[in-house]
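Presenting chain A:
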Amino acid sequence: MLPLDLDALTGCLASSACLVTQTTSGFIIGMLLFLVAVGLTLIFGVLKVVNFSHGAFYMFGAYFAMTAYQFSGSFALAMLCGAAGTAILGLIFERVFMSRVYGADVLMQLLVCYAFVLIFDDVVRMIWGPEFKSMGMPAAFQVAPLFIAGGVVPPYYLLLIGVALAAAVILGLGLARTRIGKVIRAAAHNPGMVSALGINTGLIYGGVFALGGMLAGLAGALAAPVRSLTPGMGFSVLIESFIVTVIGGMGSILGALIGAILIGMIRSFGSLGFPLFTEGLMYLFMVIVLVSRPTGLFGKEVA
Partner candidate 1 sequence: MLEIRALSKSFGGVKATDNVTLNFADGSLTAVIGPNGAGKSTFFNLITGALKPDSGQILLNGVDLAGRTPPEIVRHGIGRAFQVASIFPSLTVQETMLAAVCADQRRASVLHRRFPLAETRDRAGHAMELLGLVSKRNRVAATLSHGDQKLLDIALALVLDPKVLLLDEPTAGMGTEERWRMIDKVRELWEKQKITVVFIEHDMDIVFKIAPEIVVLCYGRILVTGTPEAIRRNEAVIEAYLGTEHHAGAAV
Partner candidate 2 sequence: MTELQAEQAAAVPQAEAGLQRSRYFDVLIALAAFAVLAILPMLTGSKALLDFVIRCSAFGLFATSLNLLVGYTGLVSFGHGMFFGLGAYGFGLIMQRTGVPVPVAFVATLVITTIIAAVIGAICVRLKEIYFAFVTLAFQMLIHSTILSWVSLTGGDQGLRGGIPRPAFFGIDLSNHVHLYIASCALLVIGLLLMRQIAQSPFGYTLRMIRDNANRASFVGIDVWRAKLTIFVLAALFASTGGIIMALFVSGAYPEFAYWTISGEGIFINMLGGVTTFLGPMVGTVLLLILNDTVTRLTEYYGIVLGIVILFFAIGLRKGLMDFVVEWYTQRRNGPGE
């Protein structure tokens, strides 16, 4: 029943060139996934909300970037528009809607997010039309791929990896070291205490949601040159990044990073060994992780 191609898999594992290339591509896939997943995990970590509308922010980021690029021709401006636009969107979304359902049933939060997935998809369809679009690769990146340690890496993906790693480091250090980071962590663990100290938790929540939205939007903007844009494009991305955060542990940034790379590797090597069941492999892995460690690889045990 499962179409196996174990020869291809073992053949690749035996060949160093193939091993390096597939590992590299697994890493690349993982880093792109991480960029989307990290916002999801951040929002869950602080707000305890599974942001089901995260994919919609990714979509808006891509559309904002494409529009800005069409008008200005500047790649940097496109990225900025993608990130800033979704950050504002995230802030409004959180302050006006999500903040009304904190403390309510988790299902109510999901419903609000689901409502916006539906609304956002239709809004995009109204504004940009139902047909798929492409932003196009800036000329600066239309160059031959590089060979790094035997692996093939397109320069554009180097940029993506750089941004993803920077996001990981900045978020990791920012949360651990800076004052704001400490306040955010405190708000995550004990919101009552933080507001008792006179800190506006609403501001923190709004800020974190804006940050999460911005990360999704940035991911969308960065993906726009290499992926087609359609209403509903955020969906498959949401599912994958959701798997990543569950495997890594909801709320853990390191977990999202490791989870993303693991999924990247499963995709990369799974496409060799199980070409027709790669997706199934990811869900299988998710089941195994959840059953053996419900809070994910790097999640904190909940009492």
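Behind the choice of candidates: all candidates are chains of the complex that A comes from, given by their letters.
By our rule, a residue touches a chain if its C-beta (ideal position, glycine included) is under 8 Å from a C-beta of that chain, and two chains touch if they have at least 3 such contacts; residues count from 1.
Fair warning: this is a prediction, and the values are worked out from it, not measured in the lab.
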| item | value |
| --- | --- |
| Which of 1 or 2 touches chain A - same complex, any copy | 2 |
| Residue numbers on chain A that touch candidate 2, as the complex places them | 1-3, 50, 97, 100-101, 103-108, 110-112, 114-119, 121-123, 125-126, 239, 243, 246, 250, 276-277, 279-280, 283-284, 286-287, 290-291, 294-295 |
